[in-house]
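The complex appears here minus one protein chain, its other protein chains still in place.
Chains here go by letter, A, B and C, matching the order in which they are written, and residues are numbered from 1 within each.
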């Protein structure tokens, strides 16, 4: 058991830090949830990609450095410590790409991944539907067989990044006559500018269009854009849930950097004693999350799947993130009301944490039933 | 709407205060959960009763002052502010007596209430059974008809005060063949020293025998000691749950006095800033509970029954009481470890709050279903 | 002692509730947020005609004499319906003007506030709410509370005199806020001097107490609306084939919100009866914490729909956060409670 990084890993970290020092925009980019900011963040992805920093843990053939999980964690620590911009391509990189690595064809990977790595194509996710939020198995949007492909119809919602993104991926019901709701679903990729697609941006609490509703009316998708076997979409989607995705949804580097900034804010505000405990908890929580992730990475590298342990992780970071930002807003006092600061943007973003990617209520059910072995109730 | 007490009420308060100033033991009595302390507290009840202060809200014929709910609240404020001893007779006074006033016969009241008022007879409750904690309807102890009365058999547990008390009251299954579990129960009083009764004291967390197990083997109880109709015990027991009992289980005066003492402790420890918010919340919570109770008393005097609102009350005071005592122990630092202080005795006592008199889980179900109208789930 | 709203007070609440329910306040809030105050001002006039602002104003200035309990009743309803604009600030301004030694400014300004012909904002701190659309902009500079013996340091520099001014219109647009209906401006310097001296500081302390009482009431109303809307939502919304409201975890969160709000309510009315700084601070922190906790629960139990600006729930969610810090942070209010000499 040790916490010492190898000289090679430290050299990698130093290289990343040097690059970030030289390239990180000195002034924060506009919010990536605006049209202007989306474009600026897309350009930043291209800048990262030009020096192979956009997808460091991918194979080199797709634009990565094949650097492994530990170096990815180190890169993330440096990235957030540098205050570098948010990642506009994250939906594709952390949700779609792992699925393609596991279930995609060589042709799909060669076609989809390089422009994802450069930010040339930004992906939105299209999981939820109006009547299927936590209960994903009750999806209704359809994929109907047609010559050379499929016709997609129905409605998706809470599609993050879809207001400005290029393409999207999601599950569609391709066989309505199967016995169980998890069967007969197909995993497909589609173009958000294709004929038959209507994108209605939705403003989140601060009004910024962080997601959209998608109305699909016989949208043609060629067979090449089916991932895995038709009808096996649920299995395809779930199989990557137990891989490193559970680790990489929120990197520890992000929270270490936020906690350090919070401590700086606390210092700058005169170290008020009534906030000292909460600032300490933010510092401690970031460290706990970093070390928890190091341990999970070590287990993963030993061949363990993350499985239900990722529910511990989800509840922890989502509640941690809100508490940290609430503390910051409290420290800011009257200045905490402004909507145009990094802290308030972070607060609004954090509020979504316990809701998306499986509500925390669902996660606690999973922890109780699958980690603690409690009987399944009716919930 | 006002908070001004009438001159007559203020005179009553002043009389109580004067009496308490003159009579309250200058040194705390030994813990009432010990044999020595039980006797000392019983003597204190006699001292109270001698000047008609033991059951101020009862009719004068039974030893009270018929003073009404508001004056009872004022008396309690003065009582706790004076630091007067805990009330060893509370099970009888607040649980059995209201039932006798509503369902007892004149003979029962005349026989039972005066020695209850003087502490000559101390009552224990005998509700729970090993397999019936929160789920009271699944009681199994039996009352079997015999000449002139009933024979009680079975086991009761968590019988508070039973280690040293004289008599007990509870529900027994008198008709095993009824369709529903709430039917066929009879409400009975019995002697803890009767033949066939075995009392096994149980130590609570600090080892003090605050309750006992009762083993009953054909214990004879005369018909005179049935309250209400045989078989109607559930209705009898529940009918007084909606009366002022919901108000009087924990008087606000108790918490006002505790919060003031906590503030004094905080001052004495140098007003540590890291506890200031918790001390403030203790002060505020006591005030909130006092005012909430004043409002409930006004509604009750208007003829409203307390009903499910008493669940709000139960959850509030039980969680409040623990938080207050945790704050005190934290302020005491290393001295918080001692078991023989008022704060630690109060802490151990408070820990039982969320468990007894209907767990807080049950209370929250009641609030959600009966006050907010949410659908009954399987829980 | 009878600590219950009487029939007249209950009827007042019910009439305001009915009026505001019919008035479609969410549309007015959205208009207000984007700087189109016409619908909000129309609503304001109806609120004023119901006598709400007159409850903070002496009869001598065309008010109904200060009646904090009725004012609290009214502000619960304003909060419940998310009425936009400087409602708290107008009450605070009225309290300040009433408490000055010189009746001149009150005679000049209060009748229009009582009638609803004018709105007011008051700056004791760093910002001026709704300064562009408001008729009377009051700014206090210098110490805003009379010095207390314990606070007087030994050989400190003398404080600058406290001044009350009628401030000019703001020179810049508002900076966007997390609650878009709160349009905050940097206070414009200068303007006509209305009063100066120690009585302005004392009057500012009065204004602060009234502002906190009104904010506490508004926050309680916001919390009650959030709870009501969430209960309605979870009864209708199904997941896994059953209403979301049948899950025990959902029930218990809503039960906790109910408990918090129902124990804030008596603190509010108790404070309205005594109007002591300590009672009002206790009501303010408790009502605001209860409302904010309810907002967190409301957001979580609505799920993604609650996270959208277009769904009306957002009007209350963002207000709950803003009120928590307005007119005194939780820590400041708690410090007044533990610092006070008086115990309940």
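The rule we apply is simple: a residue touches a chain if its C-beta (ideal position, glycine included) is under 8 Å from a C-beta of that chain, and two chains touch if they have at least 3 such contacts.
Quick caveat, the model's predicted, so the values are computed rather than measured.
Trainee: Indicate each shown chain that the hidden chain touches within the full complex.
Mentor: A, B, C
Trainee: From the list A:40, A:93, A:286 or A:350, which touches the chain that is not on show?
Mentor: Considering the complete complex, A:286 is the one touching the chain left out.
Trainee: Just to verify: which one of C:218, C:248 or C:300 makes contact with the chain not shown?
Mentor: Answer from the full complex: C:248 touches the omitted chain.
Trainee: Contact with the hidden chain only, please: which subunit B residues?
Mentor: The list for subunit B reads 128, 133-135, 157-158, 202-207, 211, 272, 274-275, 329-330, 333-340, 344, 347-348, 351-352, 354-356, 359-361, 364, 378-379.
Trainee: What does the interface between subunit A and the hidden chain look like in terms of residue numbers?
Mentor: Interface residues of subunit A facing the absent chain: 1-6, 9, 70, 256, 259-260, 263, 266, 271, 276-277, 279-281, 283-292, 294-295, 297-299, 302, 312, 315-316, 361, 363-365, 367-369, 371-377, 379.
Trainee: For subunit C, which residues reach the chain that was dropped from this view?
Mentor: Residues of subunit C in touch with the missing chain: 247-249, 252.
Keep this in mind: only the chains that are shown with their structure count from here on.
Trainee: Report the chain closest to the protein's overall CA mean, measuring from each chain's own CA mean.
Mentor: That would be C.
Trainee: Measuring from the mean C-alpha position of subunit A to the mean C-alpha position of subunit B, what distance in angstrom results?
Mentor: 53
Trainee: Give me the residues of subunit B that touch two or more other chains.
Mentor: Touching at least two other chains: 276-277, 377.
Trainee: Give the residues of subunit C that touch two or more other chains, as numbers and ranges in rising order.
Mentor: 242, 247-248, 250, 330-331
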